[in-house]
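For this view, one protein chain was removed and the others were kept in their places.
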């Protein structure tokens, strides 16, 4: 095993929170926030709660070890790394993913499980990376073992900045803007330029995966690669957006003060990537087939669907508590709103179930959940989620406007607050807690970022529709209808 | 076996079309149309095509006997009568239902398979009918064998006419309007009054099942029963609505001239029902639990979901042909419309799959598909179907307005028609055939009745939402959210 | 005055029904229906009711002569021909249009008032037609007087058949399909080829106006013209679609048996057009500016908005009667549905009012209603109308399915019908009349054609959006926002 992929000396297998924090202190990424370099992300107010949450997730997996961990080579590792071989594997992964998502009520988009499913899919289909005489499969498998056995958290980035959206990075006015190869040596390659939207920039590693649908041309080959690096690699910087954790604490901002995972732009300044961390290189076809051919698209979408099921469950619980707390159960329009959310939940669960029922071994022997139900799930959710958030606003109404803070509850006007903020079945303090949560799920800057995130998680909805149209010619159904017409 | 439930002397088991027609001639129901009694329904223009279609469906099952028939007691019987014991039974039934629905492109709501699933569920859960010391299980099981082994077609009616929708039939100004018991003897009961919406009034038998949610009161007991009768029983009349088969023939009205199944009001005038055809009687609790407790609700909904999958497939094929024929594949809004239909299709297929994956044996040993996915399916489809029809209109546009008839194509202006009705990839005659079909699926009176039918198939959508709200208290999800709040 | 534009010898000015029918008998258009030539349209079952309705409209204008007629040159003429000079003219026209639309509940799209507004706009802006040295203004003015003083009904056609929608008629595989000029003489021009969708083919005259947005090229000049002809001109044929008046009579099909205005394809076979009936010729720029520059677009849209206001009023009355008849006034979702329709109605009325308040004299001295509110009205109505129709279905529900006919009411089962078709506040016969009307407004083939007609009346909704986008650069609003940004 190369030095670049060494096992941690202090633990092997699934980490606990303290392990994550120790590694973060030892290998801090270079984060920039509001024009300044972040000194110590663990203590940096806009980010520290997100960091602590990620650490807590590593403890949580041990609290739920039966479902979330499995034993490989005598080590406990996260089940999110499972290379599924049969349906029972897949169902076990599904349970682990649902359990993991409950930790954050589905609010962490970059739960490490997400990219773990990618890496496992690559490893389970590693031969794909050797197509055309390449020999990257070894790298993929070694990296898989490295990241699984060190239980590292990954961020990734798959978007190039493009001033002109209609053409690729090589054909922009300034082709040096996007991350591209500047030099190649026996030891590795050198990368300069930017990549957009790395969520969770305080992860351990960053996957720099191909931006999809690269045009096939020589000029584009400099942008055609997939590699993985420690986020702390020299020459790599992250520019953070401003945090939506405004320092109000979890009593006042129950979601924002916990689940700020942060989004960043990644800047590469002559960054060195050793060959053993490269998965593909200058091969545009491979880059374009990457996700789909290995089953990674299906496996990460399966993870996302699990997360979204839990996210809807959170909203369904929230809405039910609001209805019950305020005694709204007699209104038909409330029934319709709840039924809309419930039916959306059932749909996502049915898509998960159907993807399991239709799972098939791919060309490389890995079991991959059926794609069509997952495609439908990722097409529908970006419209369902904003509607659910709207329903929280519609049910909460003016009750979401003038909410006191926890400091008010601890202050001299408590008696007055107790009187005027109670609802039919909730004392004021409980009502305020509940509506604070509803506010942070539907009105706050955190809520707004979540809505935006879900709308565009899988890309432009219009492009998704085009992809569905192109991939589903429906020839058999056209034949059936033509047969009916000719039967006249 | 009583005389009332005798086997046909000429065949036993799955019928062919000729068997159905022979029985219809021998035992004609008393149908009224536009104020006159229908003399011979096989030759009666407004209905004869629907009758011929139903006969053809009986031939079709033999053409697809591997999927649609099974052998019981050495007889071939329709698989739609299967009392499912394990998942393979259910999957086989599902295939049979999908195959059967393809016969009519999903346009026959009262495909006999629909009520066959009810009767099979009752028979498979027959002990339910003996709860409280009653002894109706024998009737249920005998009737099941009778209808299966004679392969009879059933219509049913479950709605009472109620001038005031908020109260039951017993409390209307005139309590004699709805069908009710007038007399009881050792031989059976006598029924007088009306029931609404019997679809397929030229079926062999009519099931008169409890109108749901009867209030529990003595006055309501006269309306609390379930029984089955031949449609030709003396004293039973059906008033038909006016047909949407306007005699234009299948070239011009490809759907309306085939699939007019007709809806009727059933009038009972002192109609005698022998005890062996009674399933429950004067027991309001049993009436109210009837469908759900036996698994019949789930099994008929499963049939409907299969039918709806095929119906969407028909529309998806139709839409794909229109897009292809007119060269619309370059428009993003066309992609979005197609993707909407496609995703709706995937959702219905996923609900079917999830209901199979979650199927469980009920208290009586019959395997019942999981209810929640089916409930979601029946909640969503009434909104999906009108949207699909709207998409056909949006894609067809003015092409659906000025369509020539087949007589025009055979007339002296054929050359002119050939010139001005061609589309990018279709000759005029093919374009006209395709758009005729699109018109009959989205604009005609037949199309309008289909939309109405799908909107209200399972009742008022508002009531469905209320039912979902009431049946899903989401206590565990409320606990989860409360746990999160208290964790602060 | 040329012979082609002579006044009728028997009347001058506004016609009565008998005048229309006499003219139709004297000068019958060549209509083809189901492959055969229509002998006498007044007695031809699929069309005779529509013909009678148009005749009745001419009587109706005399019954409402104060609002609908005005005196010009000592003759009473229809106010729909008014060349508006000031706001009081416009308001008077508006009242006449609203009154006229009430005759048909807004169900006649080709109420003659519609094209009268075009012809009046052309005459009021006649100098436009002389731009570039042409001298067509004389023709326009003479024709205006001819059609006004004979009170003729016009159909029109503005669409070329195009197998390939993305290119003009000159560039299709077969450029002879669309109507085009084949010869030009001192007396006039000769036209051969087809035009789509002439609604009301039994009108007196047909306007053949430019298909919009002709590409500017020599090849397209053969398709660039505007002229008007008697529908009875030799060589001109109309192929009708099949009628949605199925002969059931006005009791059963209250709308379809009255308002079938018919749509047809117009075929020109070397048809001669005398110069005095030509308004523009081989001038693509003029053709493309035609409607907008003369104010005709605004004036016809104003007529359509008036018609649509009345159409919504019909639905609002219908819905209110259904709610009241069935005692649905206590349901919140019913309130929301009614409020949706009501608000749509207010919007259309407000657009009318705003177009009047912002009316301006155009370059030729004719008062033209403000365009923007009318543009918004025609953008919104195609989405509003299908929603209103859906609401009728949602309120009518299963009550729209099993409706007896008037023949049933006259038949032997009347007593039973009286019992089971009553609603909370309506006797059965009245309930049936009301729901028959609701059915014909929302479910029947007539209803379907109306929905289709309203969806596409002003063309493809996507193109309308593009037109709005292109015509409204919002520069001032961009400046305002930029000013705000720079103020930081």
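In order of appearance the chains are A, B and C, and numbering begins at 1 in each one.
Following the convention adopted for this analysis, a residue touches a chain if its C-beta (ideal position, glycine included) is under 8 Å from a C-beta of that chain, and two chains touch if they have at least 3 such contacts.
Every value quoted in this text rests on a predicted model; they were computed, and no experiment measured them.
Trainee: Hey, which of C:39, C:174, C:336 or C:427 is the one touching the hidden chain?
Mentor: Of the listed residues, the one touching the omitted chain is C:336.
Trainee: Just to verify: which one of A:73, A:215 or A:407 makes contact with the chain not shown?
Mentor: A:407
Trainee: For the full complex, which residue in C:351, C:421 or C:458 touches the chain that was left out?
Mentor: Here the residue in touch with the unshown chain is C:351.
Trainee: Kindly note down the residues of chain B that lie in touch with the hidden chain.
Mentor: 331-333, 336
Trainee: Using the touch rule from the top, list residues of chain A that touch the missing partner.
Mentor: 32, 34-36, 159, 161, 163-166, 174, 176-177, 194, 196-197, 237, 239, 241-242, 246, 248, 252, 263-265, 267, 326-328, 331, 333, 386, 390, 393-394, 397-398, 400-405, 407-413, 416-417, 419-424, 442-445, 447-449, 451-453, 455-456, 460-462
Trainee: Extract the touching residues of chain C with respect to the undisplayed chain.
Mentor: 102, 105, 250-251, 254, 313-314, 316-318, 320-321, 324, 329, 332, 334-336, 338-340, 342-343, 346-347, 349-351, 353-354, 356-358, 372-373, 375-376, 379-380, 433-434, 437, 462, 464-466, 468-470, 472-474, 477-482, 484-485, 488
We adopt the following convention: only the chains that are shown with their structure count from here on.
Trainee: Among the chains, which one keeps its Cα centre farthest from the Cα centre of chain C?
Mentor: Of all the other chains, the one whose centre lies farthest from chain C is A.
Trainee: With centres defined as the mean C-alpha position, give me the chain B-chain C separation in Å.
Mentor: Centre-to-centre distance between chain B and chain C: 40 Å.
Trainee: How many Å are there between the centre of chain A and the centre of chain C, using C-alpha atoms for each centre?
Mentor: Roughly 54 Å separates the two chain centres.
Trainee: Between chain A and chain B, what is the gap in Å from one C-alpha centre to the other?
Mentor: Each chain's C-alpha centroid was found; their separation is 43 Å.
Trainee: By residue number and range, which residues of chain C touch two or more other chains?
Mentor: Only 331, 333 qualify.
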